[in-house]
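Of the protein chains in this complex, one is absent; all others appear in place.
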Amino acid sequence: MTNPYDLIFRPKVIRLESGNSVEKKASRLPIIILLLVALTYIAVRVTDFDVRVLAKRGHQFFVILEKIFVPDFKFAKHVWTPLFNTIQMSVMGSFVGCVLALPFSVLNSSNIMTNKAVLFISRIVLSVLRTLPTLVMAMIATLIFNLGTFAGTVAIALFTLSMVTKMMYEYIETVDMGAYEAAEALGATKTKAFVSAILPQILPSYLSTCLYCVETTVRHSAVLGYVGAGGIGLTLSERISLREYHQVGTILFMLFVAVVIIENTSKYLRKKLA
Amino acid sequence: MNPKLAEKLQSQPKRWKYQIPIALIVAILLAWSATAIEYRGITERGPMMALNILKGIINPDTHILFGFHDQSVPYLLIETLSIAFLGTIIGTILAIPLSFLSARNVAPRPVTAVMNIVIILIRTVPAFVYGLMFIRVTGPGAFAGVMTMSLTSIGMLTKRNTEVVEDLDKGVIESLDAAGCTRFQKIRYGVLPQLFSNFISNTIYRFDLNMKDASVLGLVGAGGIGAPLIFNMSLFRWNVVGALLIGLMIMVLIVEVISTRLRTKLARG
Partner (left out) sequence: MIIFDKVTKIYPNGVQALTEVDLTIEDGEFVGIIGLSGAGKSTLIRAINRIHPISDGTLTVNGVDVKTLKGADLRKFRRGIGMIFQSFNLVTRSRVINNVLMARVPDLPLWRSFLGWFPKKDKMDALEALDNVGILEKAYARVDQLSGGQQQRVALARTLAQNPQIILADEPVASLDPVMARQVMDDFRRINETMGITILINIHVVELALEYADRIVGIRDGRIVFDGPSEAVDQGVLNSIYGGDVPEDQKLSSMCAVTESGGGDD
């Protein structure tokens, strides 16, 4: 199978004394570098990237940063509720998403779902859910369910659903089907066969994935408030537009602490599962 | 009842000892979480909106979908791609030294401790905050988007790259040592090959994610497909929204397929 690159840059043939020879394909590196440079150039032009602007006004960024590093803790009392809301949305949404992911990942697994039509539709739905950015889903959710935490939870649930399903169905397709076959041979329905024969195999991986999702969604859901889907995003954007950077610092600090706690707990639990 | 069997039954491991406390904790967490969720009901026009969105997708505004002017989907996608691309490149370059500084097997303890905290800080700040901050520097538009993407990329890439560096297979280095290689040769042949493909894999993965993030940055005015998206949604121009969503989804899908292929190729060689 010759591809065009090899036709242009012929591979080097190395002949040994024994008479055998081997082909060394020409390195792809030069053309990759060329491609990257070209793309960079295009990107720079398209985005009006200009290093001089950075040099001139870059210090603005650090001015803001300085203020953020001096948090105004008096503002903290306004932060608790939205912060907790963010975490609550995250937990609830992840839970719903993870629970729904189990049947949905079965629908997406080619080794259990033998009905090609159902498989096809499931894969398409999954792709749509995965490619839509969370914020867009949140925006649409606020239009349908009103502003507030419910919309945010729905968005998180859909996001978790897509993430866990993708990881799980790829795993399920590599699982050992022997026990499943035995279960069907002794008269169990497909569902019961799945629960008794395959579920025990995938359970540790599934739980680990779910925990990982909770970790990730906390940071994601912090943003949702920006579009009015509840949580700390709204407070954050308000404070920024009011240029109250010290208060922004407070919010970020508390968010940081919460994320550290949650991430470490999750890491610890995941280690114990393995 | 056979006493031997009865005795065996007694010896069964008591799973409920840890199942019940866990179930309790989870139940409490959920109950607490549920308190925050107020179901405000479906908006009056909610179902109609959902329908309209679907109609908009099925019947997109083709003028925007296929045109080549400033407002068209292809142009916006290229802009979004460029933001993601440039952001990834800058992020990758800056992340490399930082990755080494955070690795416990390369840098001294105090340095890594500090670096780890810094990286977590960088990662915790939501992207849109950076977006708004950079707009003060560069003005609204794609440039701010690039800077934002760079920063977020640094955060995630450093974390993943550090894991790669720390997982370095010492065995290879040992065998090179035994063969009498100099320090430089050990790095060149033992360390770099392992790192190189993993770093690239991480970069490609980050590019994938950046595509999705970049489209969202438009919301804060940092360029890309996000700005027209929210603009048209607030005007209920569903055909336009549909066109934008279609373009977005196709682009993300394509990038993802390519990135997955490249990454498996890198992993398998």
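Order as written gives the chain letters A and B; numbering starts at 1 within each chain.
Following the convention adopted for this analysis, a residue touches a chain if its C-beta (ideal position, glycine included) is under 8 Å from a C-beta of that chain, and two chains touch if they have at least 3 such contacts.
None of these values were measured; they are calculated from a predicted model.
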For this session: Would you mind spotting which of A:Val63, A:Ala76, A:Leu119 or A:Ala188 touches the chain that isn't drawn?
Result: A:Ala188
Problem set entry | Absent chain, residues of chain A that touch it | 176, 178-179, 181-189, 191-193, 195-197, 199-201
Exercise. Which residues does chain B use to touch the chain missing from this display?
Worked result: 1-2, 4-6, 8-9, 11-13, 15
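Keep this in mind: only the chains that are shown with their structure count from here on.
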Exercise. Can you name the residues of chain A that touch chain B in the complex?
Worked result: 36, 39-40, 42-44, 46-50, 53-54, 57-58, 60-61, 64-65, 84-85, 87-89, 91-92, 95, 127-128, 131-136, 139-140, 143-150, 153, 219, 222-223, 226-227, 230, 233, 236-237, 240-241, 248, 252, 255-256, 259-260, 263
Exercise. Touching chain A in the complex: which residues of chain B?
Worked result: 29-30, 32-43, 46-47, 49-50, 53, 78-79, 81-83, 85-86, 89, 120-121, 123-129, 132-134, 136-138, 141-143, 145-147, 212-213, 215-216, 219-220, 223, 226, 229-230, 233, 245, 248-249, 252-253, 256
